[in-house]
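Heads up, one of the protein chains got dropped from this complex, but the rest are sitting where they should.
Every chain is named by a letter (A, B and C) in the order it is written, and numbering of its residues begins at 1.
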Amino acid sequence: MDFNYTDEQTMLRDTVARYLADTYTFDARMAVVNGTAGKAGWNPATWQAFAQELGILGAPFSEAHGGLGGGALENMIVMEEFGRALVIEPYLSTVVIGGGFLKAVGGAIADTVIPQIIEGKVVIAFAYAEPQGRYNLSDLRTTAKKEGAGYVLNGHKAVVYGAPWATHLIVTTRSGGGQRDKEGVSVFLVPADAKGITRRDYPTVDGSQASEVYFENVQVGADALLGEEGKGLPLVEQVVDEATAALCAEACGVTRTLHALTLDYAKQRKQFGKAIAEFQVLQHRMVDMFLEVEQAVSMTLMATLKLDEKPLDRAKAVSAAKIKIAKACKAVGQGAVQIHGGMGITTELATGHFFKRATMIEGQFGSMDHHLARFEALTD
Amino acid sequence: MDFNYTDEQTMLRDTVARYLADTYTFDARMAVVNGTAGKAGWNPATWQAFAQELGILGAPFSEAHGGLGGGALENMIVMEEFGRALVIEPYLSTVVIGGGFLKAVGGAIADTVIPQIIEGKVVIAFAYAEPQGRYNLSDLRTTAKKEGAGYVLNGHKAVVYGAPWATHLIVTTRSGGGQRDKEGVSVFLVPADAKGITRRDYPTVDGSQASEVYFENVQVGADALLGEEGKGLPLVEQVVDEATAALCAEACGVTRTLHALTLDYAKQRKQFGKAIAEFQVLQHRMVDMFLEVEQAVSMTLMATLKLDEKPLDRAKAVSAAKIKIAKACKAVGQGAVQIHGGMGITTELATGHFFKRATMIEGQFGSMDHHLARFEALTD
Amino acid sequence: MDLNFSAEDIAFRDEVRSFIAENYPDDLRAKADEGEELSKEDLLKWHRILGKRGWSAPAWPTQYGGPGWNSIQRYIWSEECARADTIAVLPFGVTMVAPVIMAFGTEEQKAKHLPAILKGDLWWCQGYSEPGAGSDLANLRTKAERFTGDDGKEYYRVNGQKTWTTMAQHADWGFFLVRTNPTAKAQEGISFLLIDMKSPGITVRPIITLGGEHEVNEVWLEDVIVPVENRVFEENKGWTCAKYLLAHERTGIAGVARSKRGVERVKTIARSEMEDGAPLIKNPFFKRKIAELEVDLIALEFTELRTLAGEASGKGPGPESSLLKIKGTEIQQRITELALEAVGHYGAPYFRGFGEGDNEHPIGPDYAHRAAPTYFNGRKTSIYGGSNEIQRNIIAKAVLGL
Partner (left out) sequence: MDLNFSAEDIAFRDEVRSFIAENYPDDLRAKADEGEELSKEDLLKWHRILGKRGWSAPAWPTQYGGPGWNSIQRYIWSEECARADTIAVLPFGVTMVAPVIMAFGTEEQKAKHLPAILKGDLWWCQGYSEPGAGSDLANLRTKAERFTGDDGKEYYRVNGQKTWTTMAQHADWGFFLVRTNPTAKAQEGISFLLIDMKSPGITVRPIITLGGEHEVNEVWLEDVIVPVENRVFEENKGWTCAKYLLAHERTGIAGVARSKRGVERVKTIARSEMEDGAPLIKNPFFKRKIAELEVDLIALEFTELRTLAGEASGKGPGPESSLLKIKGTEIQQRITELALEAVGHYGAPYFRGFGEGDNEHPIGPDYAHRAAPTYFNGRKTSIYGGSNEIQRNIIAKAVLGL
């Protein structure tokens, strides 16, 4: 048992932290979010800097693919720092999820696409949710029908984060079986500009951009299939667990910053002639926020270190982590806003923006109730 | 709409309160509980004083029966005052429950027994719970078999509060149908010394005495049947709802006293050079306890005033009240002990004894989860 | 004791119910249902209809044109408004400044302002909070210096900054707390001024809140000239008015009837949203959260009724109303949490800023559009109007004697 970072991991963390502190300021971020620095929500230069200047888009990939030779821990390190700075760029969907699928299936498609991810040329969005499906990964109406050597996709994917600027989509489909069957799920990597794909883009409440994505007779080759036809669900579950662990790491960063901002504010803000940090009730609330953050960090570490265990153990660990992270996001987010008072609910301070992201993380890849039910089903 | 007591009700409350304050001191109570003042848990003189001196055993009975002409509100008033003083005498099982059954069925048995209750001659214990039945009133293994003009009872009733000194038992039985059927429940009023009844007596954690009661071929006449054979469940539900509302009133008294004791203690107790009542965290906890008590009082009033409505509305109101009362008992009880510190968990102060009673009330006539499920089933 | 309404009360209920049904504007309902931002005219429309009927100010006594309703009738009125899901009459005139003017104002002030407030002719805003003084109202810095004008009349010259001024962008008049004696101790030396918002020197700057709403503002006052006759009550005694107003502000804050509607809305969402092929409302845990809300709402309702009964029997709204504020806002916030939880993925899209005509592809269900902004915006309820921490301090001090 060992909880220490390697020197390389420490260096990765420090490098990302320093870079973001220097360049990814609140004002710079808001300029991108609001589109005053180009297309709303997307600044290609930042992504290129991640790829070239920092080289972090290769963090979890093998050196053979041109990566840094890391894995889930490296994703955790990057995502936690991204959370601290409220980074909106799609590391999660591109590197963790896109990269996760490609590493899992391997072969020619991985050898081709992973280097392009590392170079920042391929940006991936994950089209998995559907309007009726809630958090059930196999509740799919989007269909993939075999036609000739390839497949034809039809359907509607909901709230695809990062789709407006993605070069590729990873799409979960039903190629057989009933709407919620565990069998019959197939996963495809599709160019975002494939014929028959239309999008309706919109901003999200947490500063990103997302799309409804509609597939109308979209033809893809057999080489677009990730893994085996109809056997995709275990693969999707694995990658979504990896993504959830990474999301937990982001949440650790988000809640740590929220806690730090709140401490700072409480020490400066005066009411009734003294800093509000001197009020014992607020002190204890900030302590409780601290306890939430510390436990979130512990759980994220636990889940990340268990990603390689057997699917049931992995799933149980990830769901346990997400449960605590959802609680932490709510408790720390609401506490931060309450202690900031009126200033907490304006768009002028960073606090409110962190709170909004924390709130969205609560439900992303499954609400607390979803993960409690999953945890229960896996226990005993 | 009117929330005022009548003059008679105000007088009843003041009379009971004054009598208990004068005679039912903590030390006097503990002497009875510990049996240093006679049989443990039972002082016949107190019961006679309730009957003769105060006349309150007739509070909810008609004047024709020799009572005060009151009803559920009068039970509420008495029970709240009893809660305040942590009275252990069996007003609930004798007057509220026993009286409740008799008032509901009326006729000769009511005309005979109610006056004896009022005089303090009949003391009733309610034998309804069974080891397997939890809070399901119709989950009954105790059987009543028709034999000749009467019935023969067999079975085991669990944790019958007040049985050691009861003159009569009200027993719920199954006279037909399956173990948990709604049909086939029959209720009997049985002399406690009937042949074939054996008891195993024990103290309860909240200062009373209770018994396991075993029925072995206990023969009772047809006149012992309360209501119709096999149709007893609606009657039991009604009386248990009335009893639950009265229990809520007791809880209001118990939690009010716990809150008052805690305020007093916090104002006197010094730590770090000041009264602990000055610590804001404890102040807010005492405020939250206050909020619980006030809401408990509101809910008790609501439920009591709705006891005469249609069974579904009555049941929903009572379950809603019991849910809030259970929360109040837990929050106020635990808060009181925590703020008292070490002194809160000794048997030397009254606080711990009130806490124990509050804890038992949480589960009595159904836990919070039981009543939430019942409330849900009645809503939509 | 009796929980039932009297025959008169039932007749009253039927009367207001049919009045609302017949008179509430359809276009207002449609806009509110679609979550559109309402214009000033929209917001005043219902007020003016009620003003004509004499019902815009339920708590006003008849001498000032109020309906003279008792507390039960006012309760019925708010129940019926919530039942019909009407927009609320804005409180700044009717329930905030008017009671102060009635209690402390001159006859001239009453004659000038009360009828206009009643009819909804003029829009009021509240100039209390300042940067650096949130719940701590006594720590005011905006100052009013008295001087004699060239016309020989007395004036104040007001300088300072107010914040969190709700709907100031629409306001015709504002009531302000200002410091008239800079050397007095915190709560002394404050005066209560009525200021025409069109006065030169007033600048209103929007503050955009988390849901994207423009509800609150900063108000800058730079050499704003206010005639002395616009001061309510004595100079340096404005704190008396402020305290009076705060006590009034808390009543009705429980929002039981509105929260009942909110719970119904959550149920409606949960009946539509699907989870594993079944409506979300069939999920026992989601259903349980609704049940717990409903139980807490019953507790709040009967606690409010007990408080009303206390008021009816002569006690004014006391510090007990802090209980209603705390529990009322906690429930309101839980409703917004549940709604956001219910809508799932469609809580993320943010629609403000879309062009009006741009709705060819409807995105997600209608009820989802406002779930996240409403949740975010709802965090204010435990902060504004005296934060819930302050309310607990009030109870600790005034009720528990701590």
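By definition in this document, a contact is a pair of C-beta atoms (placed from the backbone, for glycine too) under 8 Å apart; a residue touches a chain by one contact, two chains touch by 3 or more.
Not measured: the values here are computed from a predicted model.
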| item | value |
| --- | --- |
| Option touching the unshown chain, where A:Met11, A:Val287 or A:Leu312 are the choices | A:Val287 |
| Sole residue of B:Ala210, B:Val287 or B:Ala303 that reaches the chain not shown, by the stated touch rule | B:Ala210 |
| Chain not shown: contacting residue from B:Arg13, B:Lys121 or B:Arg180 | B:Arg180 |
| Residues from chain A at the interface with the omitted partner, ascending | 1-5, 73, 263, 266-267, 277-278, 280, 283-284, 286-288, 290-291, 294-295, 297-299, 301-302, 305-306, 320, 323-324, 372, 375-376, 379 |
| Missing-chain contacts mapped onto chain C | 284-285, 288 |
| Chain not shown, touching residues in chain B | 129, 131-136, 139, 158-159, 161, 179-180, 200, 202-206, 210, 212, 270-273, 279, 281-282, 334, 337-338, 341-342, 344-348, 352, 355-356, 359-360, 363, 367, 369, 372-373 |
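As a convention for this text, only the chains that are shown with their structure count from here on.
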| item | value |
| --- | --- |
| Chain B and chain C: spacing of chain centres that average the CA atoms, whole Å | 43 |
| Centre distance in Å when chain A and chain C are each reduced to the mean of their C-alpha atoms | 39 |
| For chain A paired with chain B, centre-to-centre distance based on mean C-alpha positions, whole Å | 54 |
| Junction residues of chain A, two or more chains touched | 279, 281 |
| Set of chain C residues in contact with two or more other chains | 389, 392 |
